[in-house]
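Before we start, here is the structure in question, set down as structure tokens.
Every protein chain except one is present and positioned as in the full complex.
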Amino acid sequence: MAESTIYTIEQVKSRISEAFPTAVKFVNKEKPRRLFMTAEKGSLLELCKLLRDQLGFEHCSLVCGVDRIDRFQCVYHISSIANKIVAEIVVDLPKENPEIDSVTPLWEGANWHERETYDMFGFIFVGHPKLERILLPEDVTFFPMRKDFKVGGI
Amino acid sequence: MTEMWINMGPQHPMTHGLWNLRIKVDGETITDSEPVIGYLHRGWEKEVENRTYPQIIPMSDRLCYGSSFTWSHVYCMAVEDLMGLEVPEKAKWIRAMSDELQRIGNHLMWLAAIGPDLGNLTIFLYAIREREMFLDLFQALCGARMTYNYCRIGGVRNDAPPNWERDVLRTLDYFEKRINEYEDLVDRNAVFRMRMEGLAYLSGKDAVNLGVTGPSLRGSGVKFDVRENDPYEVYDEIDWHMCTRDEGDVYARYRVRIDEMRMSVQIVRDILKKMPKSGPIRVKTPRNAPVGTGIGRMEDPRGESFMYVIGDGSDKPYRLKVRSPFFVTLSAAPHMLKGYKVADVPSIMGMLDVCMGETDR
Amino acid sequence: MAEVQKTRKDKELGLTGFILKPMLLTLKQTIKSTIHRPQTVQYPWEKIVLPDVFRGRPGLIFDKCIGCGICMRICPTRCIDLVTVDDLKKEEGKPAEKVKRPRVNVGRCMMCGYCAEYCPTNAMIVTPEYELASWTREDIIYDPYKLQFPGVPGNEVHIIEVLPSEVKKEGVVPRPNTENKDLPILEEKKCISCSRCAKDCPTEAIVMKEFGVNEKGRPIKRPVIDKEKCVSCETCVEVCPKDALTMSEVL
Partner (left out) sequence: MYIDIWQFLGGLVHWLLVDIIGPILGWIGFHGLESWLGSPGVLNFVTILLVALIVFTVGMLVAITHIWQERKTLGRLMDRRGTQVGPIGLFQNFADGLKVLVKEAIIPDAADPLVYNAAPVIIIGVSLFMFVTIPYSQGFYVANPQMSVLLTLAIFSLVPFGVLIGGWASNNKYTLIGGLRAAAQIIAYEIPLLLSVIGVIILAGSLNFMDIVAYQQSHVWMVVPMILGFVVFIISMNAELERVPFDLPEAEAELVEGWMTEFGGMKFGLIMMSEYARGFVGASIATLLFLGGWDMPSFLQFIPDELWFLAKVFAVFGLFIWIRGAMPRVRTDQILAIGWKRLLPLAAINIFIAIIFKTLGWF
């Protein structure tokens, strides 16, 4: 199941930039075996499909939410076993209704990560099989990890 | 017989730690299951946001009590990546050695846990007796037995004690003979094999897609180990190789962990040969971290542990996200449990090395 | 160098499979542990020998302590606070003068050893005591006198480190953290020379010096920090009403 062709970072970068010239911008941080990029909300699912099917990124390491006071951010870390690269994709979400396409249909591993991000930040993942709270009890209304949530207060 | 939901947990002898496994049972076989977690949720990631960088190290030890050094190590690597700090050479070697000793200690705790699950207390006491030796090693190294607070951002707390190499080599020689004893007790025991073989089959493709990592993934034949795939610290200079099995059942995962214990012994011996004898072991850490992000990624005894730090220029992290390997392996549990018997649940779940501390955070 | 090692499955079961091998093993263990003592440590009567690096509850060497409060700030669980007690060294006749010493709530302490590590004068040490049960909640809060512990050299914890800038250089001798420490810097404009920092400095490293006269004829006094005496405990930075003092990092 590992891709027969091994891609280097430059090849991956070129494939992505030619497929998404405007949507995806690369952050120039030079680290071995790391790839940093920011993507628009709309093009995320296509980008992930391209990464998974053609470029051999089969393992979704992490889905993490960040509250930047004026906007939300959703950070995906997708790693490839064959190419030995970890790709970091940062997606900005509007503050009022943070909605984004779920990547669980592509990687089952992201299932619980997305549920936990919903549980902590309130991001709505469209297309997620069972978007429910995972760590907090069901009847909880607040989202604790947001910056406006006081520690120790409800 | 009608479909019946059985609650195995939260206070159930089979669950190590507090979590609830709801199983839909048709007669004796399991048709569907759903792990319910969150009983041990302490709000770790929120708590971390009002503590300074050095103060988070003892907290990261307490993420998973079984392998506490690996967690503080991955946290320190993430913060060093954020601050762009360069760790002195000897500190890298000491960290790699403590990682491997912690991996052996963790695998011994797992081996001790599957004993009572399958009904035999002897293996529990043998494994815990050996684990005591490794806890004593850590006690001589940094003064504590389980939550070490030994890793620092930019190095380690103190150097190894004077006759450290002699103690470690003596322990490892003694431990090598003990692994053969475990194999006699478990591998050569037909009843243990009957309880372990052919259960919870997970094909390589599904395992990767489900995000399972670590010994459970290598048990299904996938050659993925962060130490070899994305070598951190000094793992590219150590002479070691990955242990995999391709049956993909509970016995394969057990075999991979036992082989990994042997491999860790070989790694520690290699490290002790190649470790520089003198040199600095610690770098003065700046008080405030620059604005930016940092990634720490390493091979935890349970799988790929990953920490993502966002710094905002103050001395407290803006956001610290933890990827716990068992959190994702547990999400793959329903896939493994489908179609097997209720009496198999302890051996299947026991083999995944349950640790709720890192799952619920 | 990372090729894959495969172990054959049937090799393991071996000829004496089924239950004879485990039975033989347990028999050998039974005989061994009846002849020699089993490995149980009978706790109240026998105790495990602890290395002197062992981290039990924090301890205090009373006269070495200068009451700087670094341990109070660094403690992750915030279980240390400074208490004014009268000093132990008392000449006859005169009443003992008040000194600030740390009081540790050992019930909340997680024995991480940070107070001993960051203490500039090695007054806070790590003691091998771990039997801390007490009958009431108040007993568990150790006041400075109860916190005292003689302390063998092994208990002291020193940070021996190197500056990040000189890690790459060869032959760098790591130095204890008291040598390359951060020192407070004064911002001229903000200082209103209230000399509160001079009063609160535990080691009297800050002295108020005159720098000329201001327009109303009163002498302008500015704090001057003595490099050797300062232990970079940030008391002055916190006390200063106008935040005129900030720490400058030595990297």
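Letters are used for the chains, namely A, B and C, taken in the order the chains are written, and counting of residues starts over at 1 for each.
Rule of thumb we're sticking to: contacts are C-beta pairs under 8 Å (C-beta built on N, C-alpha and C of every residue); 3 or more make two chains touch, one makes a residue touch a chain.
Nothing here was measured: the structure is a model prediction, and the numbers come from that model.
**Student:** Considering all chains of the complex, which shown ones does the missing chain contact?
**Tutor:** Contacts of the omitted chain with visible chains: B, C.
**Student:** Which residue from B:122, B:203 or B:266 sits in contact with the chain not drawn here?
**Tutor:** B:122
**Student:** Check each of C:29, C:77 or C:246 against the chain that is not shown and name the one that touches it.
**Tutor:** Counting the whole complex, the residue in contact with the absent chain is C:29.
**Student:** Touching the left-out chain: which of B:19, B:192 or B:306?
**Tutor:** Looking across B:19, B:192 or B:306, the contact with the absent chain belongs to B:192.
**Student:** To test your reading of the contact rule: which positions on chain B touch the chain that is missing from view?
**Tutor:** 12-14, 28, 115-122, 124-126, 129, 185, 189, 191-192, 194-195, 341-346
**Student:** Which parts of chain C face the unshown chain closely enough to count as touching?
**Tutor:** Residues of chain C in contact with the hidden chain: 19, 22-23, 25-27, 29-30, 32-34, 38-40, 42.
Everything below uses one rule, namely that only the chains that are shown with their structure count from here on.
**Student:** Determine the centre-to-centre distance between chain A and chain B, using the mean Cα coordinates as centres, and give it in whole Å.
**Tutor:** 25
**Student:** What is the distance, in whole Å, between the centres of chain A and chain C, each centre taken as the mean of its C-alpha atoms?
**Tutor:** That gives a centre separation of 40 Å.
**Student:** Using mean CA coordinates as chain centres, what's the gap between chain B and chain C in Å?
**Tutor:** Whole-Å distance between the two chain centres: 29.
**Student:** Which chain B residues touch at least two other chains?
**Tutor:** Expected reply: 223.
**Student:** By residue number and range, which residues of chain C touch two or more other chains?
**Tutor:** Not one residue of chain C touches more than one other chain, so the list is empty.
**Student:** Provide the residue numbers of chain B that touch chain A in the complex, in ascending order.
**Tutor:** Checking each residue of chain B against chain A gives 37-38, 41, 43, 45-47, 50, 81, 204-206, 208-213, 222-224, 229-230, 293, 295, 297, 304, 306, 308, 310, 318-319, 321, 323, 327-328, 330-332, 335, 360-361.
**Student:** Under the definition above, what is the set of chain A residues touching chain B in their complex?
**Tutor:** Per the touch definition, chain A meets chain B at residues 1, 31, 33-34, 58-62, 64, 66-67, 75, 77, 79, 81, 84, 86, 88, 107-113, 116, 120, 133-137, 144-145, 149, 151.
**Student:** If we count contacts the way the header does, which residues on chain B are in touch with chain C in the complex?
**Tutor:** 51, 54-59, 85-88, 122, 126, 129, 132, 139-144, 147, 149, 154-155, 157-159, 161, 181, 183-191, 193, 223, 225, 228, 239-247, 251, 255, 259, 263, 280-284, 286-287
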